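Omission of a single protein chain aside, the complex is shown with its protein chains in their original locations.
So, chain A:
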Amino acid sequence: MAADETPVAKRLKSIKHIIIVCSGKGGVGKSSVSAQLALSLYASSPTARVGILDVDLTGPSIPRMLGLDGRGVLQSSEGWVPVYADGSEARLGCMSVGFLLKRKEDSVVWRGPKKNAMIRQFLSDVRWGELDYLVIDTPPGTSDEHLSLLEHMAPVHSRLSAVIVTTPQAVALMDAMKCLSFTRTVNLPVLGLIENMSGYVCPCCGEVSNVFSTGGGREMARQEELTLLGSLPVDTELVTLLDAAESADSEQAADELSHGTERTFQLIDQYQRTSSSKLFKPIVEGVISALAVSSGTPQASSAEDAKIES
């Protein structure tokens, strides 16, 4: 095995845990959960090193959410340099197709084989360095991106796990079930389920409205014997923060390039002031302890040759 180690295996050797964030349904909060997970893992220890890889190739959200719109990727002798959200401290690296577009409103019109090639390149060419966690944000569905990810990462299968995100309504749960079947078919351990956008507190009178229903995620977790990592209500402050409203002008982006770190430290400070970040704390603790359990018990090696259709 070691003799014909793939470029992906070689590259990912220095990464301890790889967490795939998925859900069959669109718009349930995969990208915002990925961003929050990365930020919270980053803040979980002063030395934690985190990467976030966005494999939503036709609709990348991570650059915007982390306030990194307009940034580019440089080539170094050791590979592509990730964009560091925390500047010179370089503990939170990001990679996304969004960083590779000449104009950000350019559409990426790719069929499967090109997507597959891009994902392979992301996995084999990005110089992540030593990482404690690599969080992977995925598009909705169970198609090319997901199959390619699993295929290329087969050699490091024992370090992979997934977090499933859903919203509470039936239409979303149905797709979350499909996503769960997918993880079972490819032998991907599921750390747990997050129920997102569960309930909204009226800013005026405090009344709770279940805008997208409530409790569906908890019920699914119970029926499928999954850990419910947490339930997050609708938080309008979070939407605005992830919209990166205040960094909308590109002058500032250019400014940041030269001045390095300032703003993103701001992002983590701002995030830690939201009510979502407090609710996310037990979720991250749940993720970290689930990872400790799964890496403590040796995984069945048969998982490495999980069959996926290509």
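The definition used in the following text is that a contact is a pair of C-beta atoms (placed from the backbone, for glycine too) under 8 Å apart; a residue touches a chain by one contact, two chains touch by 3 or more; residues count from 1.
Criterion: contacts and distances are computed from a predicted model.
Trainee: Match the chain absent from this complex view to the correct UniProt protein name in "Translation machinery-associated protein 22", "4-hydroxy-3-methoxy-5-polyprenylbenzoate decarboxylase", "P-loop containing nucleoside triphosphate hydrolase protein" or "RING-type E3 ubiquitin transferase".
Mentor: Answer from the record: the omitted chain is "P-loop containing nucleoside triphosphate hydrolase protein".
Trainee: Which residue, A:26, A:215 or A:282, contacts the hidden chain when the whole complex is considered?
Mentor: In the complete complex, the chain left out is touched by residue A:26.
Trainee: Return the single residue from A:169, A:198, A:231 or A:277 that touches the missing chain.
Mentor: Answering carefully, the residue with contact to the hidden chain is A:169.
Trainee: Among A:124, A:185, A:227 or A:270, which one is in touch with the chain left out?
Mentor: A:185
Trainee: Which candidate, A:33, A:52 or A:65, sits in contact with the chain we can't see?
Mentor: Touching the chain that is not displayed is residue A:65.
Trainee: Given the full complex, what residues of chain A touch the hidden partner chain?
Mentor: 24-28, 31, 58-59, 61, 64-65, 72-75, 80, 97, 100-102, 104-118, 139-144, 146-147, 167, 169-172, 174-175, 177-182, 185, 200, 202-205, 207, 209-213, 234, 236, 239-240, 242-245, 248, 308-310
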